[in-house]
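A single protein chain has been removed from this complex, and every other one stays in its place.
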Amino acid sequence: MKRKLLLTIPLLCLMLLGTYWFTAREATVAPANHEHLAIVTTNSILEDMVHQIVGDDAQVYSIVPRGTDPHEYEPRPQDISAVAQADLIFHNGLNLETGGNGWFTKLTKQANKRPDKEVFAASAQVTPLKLSGENSDQVDPHAWLDLQNGIRYVETISQAIQAADPDNRAAYQQRTAAYVKRLGTLDAKAKAKFQDIPQAKRLLVTSEGAFKYFSRAYGLKPAYIWEINTESQGTPEQMRQVLKQINQSNVSGLFVESSVSPKSMEKVAKETGLPIVATVFTDSLARAGQPGDTYYGMMKWNLDHIHQGLVQ
Amino acid sequence: MASIQAFITGLSQYNFLQTALLTSIMVGVMSGIVGSFIILRGMSLMGDAISHSVLPGVALAYMLGINLVIGASVMGVLAAVLIGYIADRSALKNDTAIGIIFSAFFALGFILISLAESTTNLHHILFGNVLAVSDSDLKLTAWILAAVVLFVVLFFKELLISSFDPTFAQAYGLKTTFLHYGLMVVLTLVTVSALQTVGIILIVAMLITPAAVGFLWTNSLAKMMVIASSIGVISAIVGLFFSYTWNLASGPAIVLVAAVIFAISFILSPKRFGNRLFKGGVSDEA
Partner (left out) sequence: MLAITNLTVGYGRTDILKGLSVAFTPGHITGIIGPNGAGKSTLIKAILNLIKPHQGQILLNDTPVKQQLNQIAYVQQRADLDLSFPIDVEHVVLTGVYPQLKLFHDPTPAMHAAVDAAIAQVGLTDFKHRQFSALSGGQLQRVFVAWALVQQAQVLILDEPSVGIDLASETQIMTILRELTAAGKTVIIVHHDLNKVTTYFDELVILNHGVVAAGPTTTVFNQTNIAQAFSEDLGQVLFIKEDQHG
């Protein structure tokens, strides 16, 4: 036994020391010398915004695939490599990517990417809305569904890109200006159009409470089954309160998001006799080639269909 | 091959890959060691049960801010105690007791997780993500590996005899109950560590599959543990390689590699039927 221990204990000590030494070293930052700027975004909405600004002058990689919830996500090897190699990383902020004990924070920390040096929140210039009730200390992440906020996102992103790649500043500025103009026009038109919805019908019913910013911008009242996606979805209490709001209003149609299960909303439809008139986009763009595959397209879709569904 | 080259380059470049490799190697070694005893004692189902039963411990650890290892270990041992109690004090068989307890603990854990204010990723706990292992997780794994190795070296002959001939062990006065619970504690520690690489659901694979390969290739317990650990390590490295090259979830990739190695061993090994001259048992006509 003594002989076995004499062999084992030193080996184990060596193993432990080796481990401590390994974790204590400065992690080697992967060399980021590419000809193009390497940009990583968390979701497809930010990805599209970056594309509109950079065109072909930079490479963009988006982490959360379209149709997947960016709140809780398991990074895969490619995601981690991309982050390690990135010059700039954009996330939504406002608590969107904080699920899973902060998967995004862990990811960037692992790769030694620092806030405001490489990592930027697109929502930096946005005044956030808070969640309601018990969660009123938390913010609502869905700011981009108000086009004015979308514009602020674009400006924040553009500033960071220009600072990181001053050589192409002129091109970035040009594209940003053009893009912001398009978004502004869409916004103004929508605000005008929404005037013709009767007050009593201005209830926007969705599964998740993602439309607070949207409703404030376009003169509606938001109603939802569950407030944020991480909460229990479709509990009796939640169903009761949303049915109550529907009954007190004259609304003629319900909406369901492309990225959640329609089951709860279908139950609401059955209870109230109201139809689900359209799918809307929230956390993610549609797949490439389908309507709603850009931020502009997605907002246009939402605005057109919500207007249509409420005014009928 | 280009992808192997890319993997090696990645290893030299990326801290996350290096950490992942070290962690899964350590987990491979200790699962092989502990798993050998688990399968020889007929406790494969128990191994699965303990790994599921730690879920409420993990949830409570997050909720109350207590140490994860302590939370999980308490639950793991509690489950083992309850299983033993039910099996001993009633006519119900061991696997029935196991099924009842572990599903109840698992369900409790699930509810606790959804109640936990901090949004703990259930998917992460269930399937692990060795690419997200932090430095403190790695250090913890190293300590647990040291504890497991020390335990087995110190108590090897006691573990051997209580696994091989429990009647004799008890008859000559060996404290078999202590040994059993000691093994349960060690199993729980290994589970907590393996949580990171393969998650709760697949831990049992890391315990059993490499040990089963060891069983098929040798007639010595010590060699079986060495083979089991080696297969655990090889599965980890190859699994990580596939995960990195094809952008797959790492835990499941490791488990599948282990399963393929088992399949090959099963076909090739001469020891499949346990060396019996007569398949039905050992007896000859007098």
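Each chain carries a letter (A and B) given by its place in the written order, and its residues are counted from 1.
Throughout what follows, a residue touches a chain if its C-beta (ideal position, glycine included) is under 8 Å from a C-beta of that chain, and two chains touch if they have at least 3 such contacts.
Please read all numbers here as calculations on a predicted model, not as lab measurements.
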| item | value |
| --- | --- |
| Touch criterion as defined above, residue of B:11, B:87 or B:154 at the omitted chain | B:154 |
| Which residue of B:5, B:136 or B:167 touches the chain not shown here | B:167 |
| Chain A residues that touch the omitted chain in the full complex | 1, 4 |
| Hidden partner interface residues of chain B, rising order | 40, 154-155, 157-158, 160-161, 163-165, 167-168, 170-174, 215, 218-221, 223-224, 271, 274-277, 281-286 |
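We adopt the following convention: only the chains that are shown with their structure count from here on.
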| item | value |
| --- | --- |
| Interchain centroid distance [CA atoms averaged], chain A/chain B, Å | 38 |
| Chain A partner contacts - residues on chain B that touch it in the complex | 10, 13-19, 22, 62, 114, 118-121, 123-124, 127, 129, 131-132, 134-135, 138-139, 142-143, 145-146, 149-150, 153-154, 243-244, 247-250 |
| Chain B-touching residues of chain A, taken from the complex the two chains share | 1, 4-5, 8-9, 12, 15-16, 19-20, 22-23, 27-28, 30, 71-72, 74-78, 80-81, 84, 98-101, 103, 106-107, 110-112, 230, 232 |
